[in-house]
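Every protein chain except one is present and positioned as in the full complex.
Which chain is which? They are A, B and C, in the order written, and residues in each are numbered from 1.
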Amino acid sequence: MQEMMKNRAYALLENGTVDRVLGWTRGEFAYDMTPAVFRNADEVKNGFVYNDFCAANLSKYLVKECRAGGKILVFLKPCDTYSFNQLLAEHRIKRDMIYVVGIECFGKADVEKIKEMGIEGITGITAKDGIYTVSTIYGDKAIKPADVMAERCLACKSKKHVVYDELIGNEGEVVEDCNRFDMVAKLEAMTPDERYEFWRGELSRCIRCNACRNICPACTCEQCIFDNPNSGVSQKAAVNSFEENMFHIIRAFHVAGRCTDCGECSRVCPQNIPLHLLNRKFIKDVNTFYGDYQAGEDPTAKPPLGKYEKNDIEPGEAGGAKE
Amino acid sequence: MNTETLIPYAGIVTEITQQTPDVKTFRVEAPGGGKLFEHKPGQCAMLSVPGISEAMISITSSPTNTEYMEFSVKKCGCLTEWLHSMEVGQMITVRGPYGRHFPVYDELLGKDLLIIAGGIGLAPVRSVINYVRDNRDKFGSVDIVYGSRSKDDLVYYKEIVEEWMTTPGFNVHLTIDNPQEGWDGHVGFVPNFVKELNPDLKKTVLMCGPPIMIKFTLGGLMELGFKKEQVYTTMELRMKCGIGKCGRCNIGNKYVCKDGPVFRFDELDELPNEY
Amino acid sequence: MQDVKEFRPTIVAFCCNWCSYAGADLAGSSRLVYPADVKIIRVPCSCRVNPLFILRAFQRGADGVIMAGCHPGDCHYTSGNYFARRRMTLLFSMLDYLGIERERTRVEWISAAEGAKFAKTMNEFVATVTALGENKRLEDLRCKK
Partner (left out) sequence: MKKLSLAKLNDFFAAIAAKQALYLPVNNKVGKADFTKWTAGTEMSKALNTVRSAKDFFFPQTENLMDFKMEGKNIEVIDSREECEDFVVFGVRACDAASFAILDSVYLVDPVDSYYKNRREHGTVVTMACGKPAETCFCGTFGIDAANPAGDVTVWEVADGYMLRANTEKGEALLAATADLLEAGDEKAVEAAQAKTREIMAKLPLAGLTFDGVGVGKTKELFDRPEWKTLSESCLGCGTCTFVCPTCQCYDVRDFDTGNGIKRFRCWDSCMYSDFTLMAHGNSRNSQVERFRQRFMHKLVYYPDRNNGTFGCVGCGRCLARCPISMNIVKVAKTLGGNK
């Protein structure tokens, strides 16, 4: 895969189709690849890396890159293409400035899960024949990719690219039975007290680093309401439980109907808060109340909070939760 | 518990003077009368209206004034707008004094001074000017070059004309950017005016004003043959603590609030160009 | 002996200018009784109510928040209340999902002619919130006296 991607990057840089390539560059270890822009074939040759640990959704960088001018090649996984479409729908990026190369995805690995298996002192990870060989200072360990697959990939909603100029690898299908709402349903089935305890336990760990917001491809406001001193709600640190709740409720609400469920918020959270469960609640509610809607699937579709039906459900009737 | 410098004093605003359309001078006294604390020329204080914000403002009154402190504030942000809407008798909070002062107690003693200011930039050096007036025998001649956008934008105009211009050994040169009715003084930008005046190279320069003025005036002074060791300026950046801890007002390894705001230009040369 | 006070809730009611606020007015001028615990905030349209308003009301000490607007179809601005309805549906569902008592939030459509409905709704809502007790799950301790 990496070689095919590099070859396409060379070719498109050479023939002038694009003048920059947005991809990943190698890290200090085997699992910490950083998103990077490559400006010529040499940079691609020396720095470009792609493997199962290249998890970042690159679509948000395009907002910044579109302002820099020129044409940029971006490699997008299926789930990233939904974010891309949503950004297009919101006029945050310009389609003609971007050359999208869709890449087939088999699910990303989560290094945290490797470490949770008790594997320490990792010096290298190689993938071959469907097995990861993890080298450590204590010896090599073989693990199955399925055992360390990222949580969001286990509930992958679609292996289909909704937009691309060309594709590397095979096109996949929308996963109908992805079960991504299972946990939401489980929470809904709990009593309010249990739910309250659950969320306090999660949100109280928040350190308000804004990683979830800043990585989110739906959070593209020029100035976030929480950064705006004139909004009356700006806050740098959650002083108490109220502010923790407020930040996460409002952030989830602001992306409601726009969140494509790419799962980046939960991936980057340094405190492992399952933030996607907030977004998925809204997605599930939208589906239940207003009909199935997948943000990013169709960039011309009207967002659910930007339209209405005369016989919409009343707030009082929209139970969902059991006592 | 010992004293804590982050905790301010409450002071009463006893007089508000409209200096220019967007600059007001606030006289602040302790609730029981007198000054809230002593300071040295060029030092700053954190002014605040609780619930609004807190900001670093230079103390424009001279330390020789024993009755009150004065702050001149230009309306430009949320705190300053609030201050401008205030009435006499209202309280604000003040903490300080912060930062390095102009070296009036040692290096400037006996020197001929050239004080260059633009716009509201006269506020921090006004404290030096009045200190020198009150200690006239300790300093040489004083040339003041002060410019603003228009006649109406000259702060302390009354004080300049009535007090500074009449002080022996003081030469005040005023300029405005564009010709204006009722103005028969110099017209032109401060950097050019300084060059025209061709000051004596033995003078020590204290300068404050907008960054663009400082840049070109410094260039002009260098052309005339001044050395960077002769030129002092005073800086301003975003500040929260005022005591070199909150970490935002640094230029390279120097904190403006603690190691400044007064810098000599040869010191600034050591720092990265990030201000 | 500790002074045991009867719990009186603080209720914030966002009322649209054209229908519900007039409804409240009518309730008043008709001498219909509803508890003084209800603090009305007049908004130009129910659509003006940002989810943040609801949260901020709780932060500042509200024990219950109600939004009242024109009946669907009767919005002074044609469709504002339809959008507001979707927003509040999702927000209230989210609050419930976080374990915050569902009964603390309510939406009611009250026309300018429905003074009686206004009084009845407020009486009911105050009773419900009084039964729930103080808002603990969305409180900001700094704002407590």
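Going forward, contacts are C-beta pairs under 8 Å (C-beta built on N, C-alpha and C of every residue); 3 or more make two chains touch, one makes a residue touch a chain.
Keep in mind the model is a prediction, meaning the values are calculated, not measured.
Taking the complete complex into account, the chain left out of view touches A, B, C.
In the complete complex, the hidden chain is touched by one of B:Gly51, B:Gly110, B:Pro168 or B:Gly225, namely B:Gly51. Check A:Thr34, A:Thr126 or A:Thr191 against the missing chain and you find that the one touching it is A:Thr34. On the side of chain C, touch with the chain left out of the figure occurs at residues 60-61, 142-143, 145. The chain not shown here touches chain A at positions 27-29, 32-37, 56, 61, 116, 120-123, 137, 201-202, 205, 207-211, 213-215, 227, 229, 236-239, 267-268, 270-272. For chain B, the residues touching the chain absent from view are 1-10, 50-54, 76-78, 80, 87, 89-93, 237-238, 240-241, 243-250, 252-253, 270-272, 274-275.
By definition in this document, only the chains that are shown with their structure count from here on.
Legend note: the chain whose CA centroid lies nearest the centroid of all displayed protein CA atoms is A. Separation between the centroids of chain A and chain B, computed from CA atoms only, is 51 Å.
Annotation: 36 Å between the Cα-based centres of chain A and chain C.
Listed for chain C are no residues, as none touches two or more other chains.
For chain B, the set of residues that touch two or more other chains is empty. Looking at the complex, you find that chain A touches chain C at residues 184, 187-188, 192-200, 225, 232-233, 239-240, 242-243, 245-246, 249-250, 252-253, 256, 278, 281-282, 285-286, 289-290, 304-306, 308-310, 312-316, 318, 320-321. Across the complex, chain C meets chain A through its residues 51-52, 55-56, 58-59, 72-73, 79, 82-83, 85-102, 105-107, 137-142.
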